[in-house]
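For reference, the structure discussed in these notes is given below.
Here the complex is missing one protein chain, while the rest keep their positions.
After this line comes chain A, so read on.
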């Protein structure tokens, strides 16, 4: 029962995990803020403010574009008789699988200067210059195309649950279709739009892959170049704290809007399925819109990847290096997944079964990685390892720690759900049958948590294997992973050489994805 105090051993284990997640970043803040005048000088400079403006501008532009794409698509795929709406739904979710740096590289190689499109146009039309894709608009395009499912998916979920009779009631009172949508449907969608927009803006602010390929100087790229080129680590760290402040402001805004926002009530599950709205002649522009989005976000990158892969294979592939990198990717992500679920267990148990100040605080601490860009965590660990725990620098362990801090929240989420599904009465039953608390947990609760733990591990693996900035900064010298390989070759224009590692990366992350999807199916 939740009303009893948590066992000290559990509290201690979860406390250690939370402290471990918070410590490096706290250390970074302590070091940077220790020299407040210098921090202020770095942060309150024209350059830093311009950087802030650029990053926030990009986040706002991408968020607006993803909402603008998702609102019509969600409505078309859920509420109308759009031909093949099931297929469009699936196709529109798939861009989420493509890591931003791979997507950006494939876009650049297609639409950028001296890209494939120009090659096609040059012959018959004599066009030898396309507007440059590099910079703000390139980053905006890439991030919009590969992030919009974050908004689309929750929108579709809400639309599916929404009671259609509300909309019909509005129509019955004389509203036109559009007025009914704006007056009744849209307000109910707002919380989902907000949640999706938060995810997108946090993603944009923390993204390193797309902006670095698109050569757009946002926070993460500037922090990285500063860290790499000048060894001005304190300067990079000062900018990193500014970036953290921005993400915290966004989280705070979101929490505030959720508190003041209208309670949105979804209809009970028994609501009859809505009758699809007939599109009539509008079917063709609707189809064209969906096809355009899917074409740019999915068909184009997949086609380019296929093109580069065939060219690459018919040329020369350093298979040895590729497989070594794949091995490294599997090793780092696998270790991260294993360690993350081990760390998640005590935190999830505590959070799911006990209330009070300490459990809340510990859960909050363990969730810190959720709000932190990868590059900040990496930088924090560099500081921590070079100044506080010297033996850790340039080891695989440090990379794994960073990945665990970043993705621990996903593992906790999955395990916590599993814990909540296990009735605490089962453990009590085991105790009344003579088992000690530990043995009751091992013989009853643990076997029942297996599925949730596997899902958590798969989720962490999936994201860790694609992770770029922390891996780039923390991987020991010579420990190239697939992500590093892709980024290093394609950021300097060797598109062919990036193809095979990209394909492998997608294949490797497809396996845990399939596990997750199949599990969800069997649960349903």
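Here is the rule we use: a contact is a pair of C-beta atoms (placed from the backbone, for glycine too) under 8 Å apart; a residue touches a chain by one contact, two chains touch by 3 or more; residues count from 1.
To be clear about the criterion, contacts and distances are computed from a predicted model.
Asks: Between "nitrogenase", "Glycine/D-amino acid oxidase-like deaminating enzyme", "Protein translocase subunit SecD" or "ABC transporter ATP-binding protein", which matches the UniProt record of the unshown chain?
Replies: The correct option from "nitrogenase", "Glycine/D-amino acid oxidase-like deaminating enzyme", "Protein translocase subunit SecD" or "ABC transporter ATP-binding protein" is "ABC transporter ATP-binding protein", the UniProt name of the unshown chain.
Asks: Taking the entire complex into account, which one of A:321, A:433 or A:518 touches the absent chain?
Replies: Reading the full complex, the residue touching the unseen chain is A:433.
Asks: Touching the left-out chain: which of A:43, A:420, A:448 or A:513?
Replies: A:448
Asks: To test your reading of the contact rule: which positions on chain A touch the chain that is missing from view?
Replies: 1, 3, 423, 425-426, 428-437, 440, 443-444, 447-448
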